[in-house]
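Showing chain A:
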Amino acid sequence: MITVPIEHVILMAAILFSLGLTGVLARRNVLFILLSIEVMLNAAGIAFVAAGARWAQADGQIMFLFILTMAAAEVAVGLAIILQYYRHTGTLDVDAMGGGRR
Partner candidate 1 sequence: MILVWLIAVPCIGALLAGISPRGRELRCRGVTIAAFAINLALTLALWIMHPAVLRLAGGGAWFAEFDRAWIPSLGIRFHLALDGLSLVLIALTNFLGLMAAAASWRDITEKVRFFHVNLLWMAAAVIGVFLAVDLFLFYSFWELMLVPLYFLIGIWGHEQRLYAAFKFFIFTQASSLLMLLSLLGLYFIHGRATGVYTFDYGALMGTALSPGTGMWLMLGFFVAFVIKLAAVPLHNWLPDAHTQAPTAGSVILAGLVLKVGAYGLIRFAVPLFPAASAQFAPVAMGMGVASILYGAILAFAQTDIKRLVAYTSVSHMGFVLLGVYAGSTVALQGAVMVMLAHGISTSALFILVGALSERIGTREMGRMGGLWAAAPRMSGSLLVFALASLGLPGFGNFVGEFLVLLGVFRMSAPLAAVAAVSLITAAIYSLWMFQRACHGPNSEGWVIPDLSGIEAAIMAGMISVTVWLGIYPGAVLNVTREALESLRPDITSAVSSKR
Partner candidate 2 sequence: MNTVFYISAAVAILSTAMVISRLNAIHALLYMIVSLLAVAMIFFVMGAPFIAALEVIVYAGAIMVLFVFAMMMLNLGQEAVERERNWLSPASWAGPVTLVAVLFAEFIWIVSRTGGSLPGGGGLGPKQVGIALLGQYLVGVELASMLLLAGLVGAYHIGRRMPRTGEENEASRAGISIKQ
């Protein structure tokens, strides 16, 4: 197995996370935002697994499992919402969502 310094793994997770965050903040298409969220979750998962590997404990991997579960549920519901939304408004612009409220 690899023996790279743990900082490198974490750094990589951080980069992925930052990219995901950039996507969430910069994109207006809900679909892209959802994808970016997946990226962020994935990055967090990497950090967990790396930490688990660092201490040779299973807990990190279990946390990843939970994240995975959550991501699955989230995507299912999120995509359903997006579909419904699109059906009603014909757009995927996140800025148009709820913008009408005060």
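Assume contacts are C-beta pairs under 8 Å (C-beta built on N, C-alpha and C of every residue); 3 or more make two chains touch, one makes a residue touch a chain; residues count from 1.
In picking the candidates, the idea was that all candidates are chains of the complex that A comes from, given by their letters.
Just so it is clear, the structure is predicted and the values come from calculations on it, not from any experiment.
All listed chains 1 or 2 share the complex with chain A, though the touching one is 2. Listing the residues of chain A that touch candidate 2 in their complex gives 1-12, 14-29, 31-32, 34-36, 38-39, 42, 45-46, 49-50, 52-54, 56-62, 64-66, 68-77, 79-84, 86-88, 92-93.
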